[in-house]
Structures are given as structure tokens and as C-alpha cells.
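Just one protein chain is left out here, and the rest sit where they should.
Up next is chain A:
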Amino acid sequence: MSSFQAPEEEELQIENKYLKEKKIGEGTYAKVYRGTERATGRTVAIKKIKLVQTEIGSQGIELSAVREVKCLRELRHPNVIELIDIYSHKSNLKLVLEYLDSDLEMIIKDKSILFQAPDIKSWMLMTLRGLDHCHRNWILHRDMKPNNLLVGKDGQLKIADFGLARDYGDPHAKNMSPQVVTRWYRAPELFFMPSQYGYAVDIWSVGCIFAELLLRTPYLAGESDLAQLELIFKALGTPTEEDWPGFSELARDMKFQKYSRTPLQVHFKAAGSDAIDLLEKMLTYDPNKRINTREALLHSYFRKLPRPTPPDQLPKQQKIQENAIQQNSKPSIQNRGELTEHRNKRKAQEISNKSEKKIHRS
């Protein structure tokens, strides 16, 4: 590529590479379309960033978009969604992403799919590999949850939705926002330490996802922040000063019932001892003692049998496959619609969790 091409020309060329087709989804700050790369016929997702009016009027490129673009431009990994191209058209920013038609939430919820220990191990491995890549590049995801782990036709799992992500590693970073991570996956320190936290928050979320894969239902589904803490303490025991040095100081204005800790094995009967051990290390109260991505990837859970299922042999959603086959005939749109509706319902449930998701968080 020549570096002397004028930016506008370069961008026009990029825009012309893609054909935008129908709308397939809508998030808080973007509309998502299916598209095709003309030259190769490759299906892509085109994410059109809305121009969001905030309480103080428009502020140019949407902050979540800036965050997402900033992170994805740096990350290249098989388990992180690929940002193929970016262009702007009439003051709208468009992100061209690889197209992935399923996600872990759909798979977990689809009770017609059976999955087994090696499958779970495979999803966990891919999640942790992707997350390790983010952390190695000083990027905190801050919104790890099954819905943001997209799954491709080849079974590869990819971390997506970097709208809340930010780069970390600044030794003086203090002004971190506490309003991150959908509540069910939110690490306990986020409820207490509003502005100082680190990579460990993502690990907690992965722990919750691990538990959800084992249980086939969200592990700690609190209905309010306080209820969430109660739930965590009920499940894992109210932290003592020993579990989490400094906890009593952090929680000094709040009173919590003292729950004692039940061994995880009681609740996760089907899980092997290695799985339980890893889960325990991810759901450790003290963020400084919580396992990190590197250590987790080296954990005996991944080294011992059974081996993780190869991605292309992982269980898939029937619906999606039918849908893919029917894509050329018109009625398939209906299927897509149903699917989206299902997600929208689920979304409505989560909306209360997310209502804090405002624009001007830094």
C-alpha cells in the first residue's frame, strides 16, 4: 500500500470495497448491517455508529465508538473479533467487522444443544486466549459476558463489543469509571472501589461465564447492585479480612449478613476438581490474589484430560445453520427476525442492569 495516497481517496476505496445489505441488529450506539466484500464475496458485518445526542448535545464521534475503534485497531488475534476496515460516510462512522452469526449466550440458552466438559473447556480456552491478548496489550475489556463472545461458523469464539474497553497500564490512572460490566458479571471490587481497579475485573467476569457454562443458567443474577452483592456473598461466603485484606475498611458503611462459604463442589456437582479449582481462583475476592490470564491458561484444567473439543466440532445452533442454508430464499428473514426478537427480550431484562451505561463515563 502506498503511503502517499490522500486520506479521502484511500477511504473512498475502502468504502467501495463493500456492499451494504440488510440490517441485522441494533445496539445502544450502533446499527449493524450484513455486507459483502465485493472482491472476495466474504460476508462482513458493517457497524454504523449512530450520532448520539447526549445530555449536553452532540459531541462528535461517539465515545464508545472511539473506545471500540481504539482497541480493535491494536488487537489481532484469532479469539478477538477482527476489525477489517473503517470508513466514514457523511459524518457516519462505519466499522467493517468479521461476520459471526452466533454467540455464547444463544448457545447457552438453546436447550436443544447438549454440551459436555470438553466443549466447555474449549470455549473457556478460547475466551482466555483472547482476553490474554487484550491484557498483554494493556487493554481492559470491562464488559465480558456470554453475549459479547461471538461464535463463528467454524466454531471459533471471538471477544467482541469493546465499547466499554479502555487501555490500562497508566501507573497514575485513577479516574476509572465504576459503571462498567453488566451487573451479573461485575467483580465485587467494582461495588466498593469506584475508581481503581484492573485486569482482575475481566477475570471475575470470565469466572461467572465459566459457572454459567457449567450450570446453563446465569450464576449470579442479581436484580440490583445490593442484591448482587448479597448473591455473591451467599454463594461464596461473605469475605473476611483474611480473604480480602482491606475489605472491612471498604465496606465500613455497609452491613452484610455473614454467610459462611459452601464449597463450590456442592453447587457444581458435575464439574471435575480441576475445573472447580480454576473457577475458585477466578472468583477470588481479593483482586490481587485473583488468577490472571497467563496463570489461568497454564492451569492444570487445560493440561489434563479430557482435551478441549476442537472448535469446528463444538456443538452449534441448529437454527443458525438452517438460516444460513436458507439465506438465498426470501422467507429466511422471518427466522432472523424471530431470533432478534428473542434477543431483544433478553435485552429488555438486562436493560435495568445497563441503565447506568451513559455516554460520559471516562
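In this text, contacts are C-beta pairs under 8 Å (C-beta built on N, C-alpha and C of every residue); 3 or more make two chains touch, one makes a residue touch a chain; residues count from 1.
Note that contacts and distances are computed from a predicted model.
Between the names "Ubiquinone biosynthesis hydrox", "Ccl1p", "DNA primase large subunit C-terminal domain-containing protein" or "NEDD8-activating enzyme E1 catalytic subunit", the one given in UniProt for the chain missing from this structure view is "Ccl1p". Touching the missing chain, out of A:R166, A:R186, A:R290 or A:K316, is residue A:R166.
The chain that is not drawn here is touched, among residues A:R76, A:K234 or A:K258, by A:R76.
As for the chain not pictured, it touches chain A at residues 3-4, 6-8, 11, 56-61, 63, 66-67, 69-71, 73-74, 76, 86-88, 91, 93, 136-137, 166-167, 169-172, 175, 360, 362.
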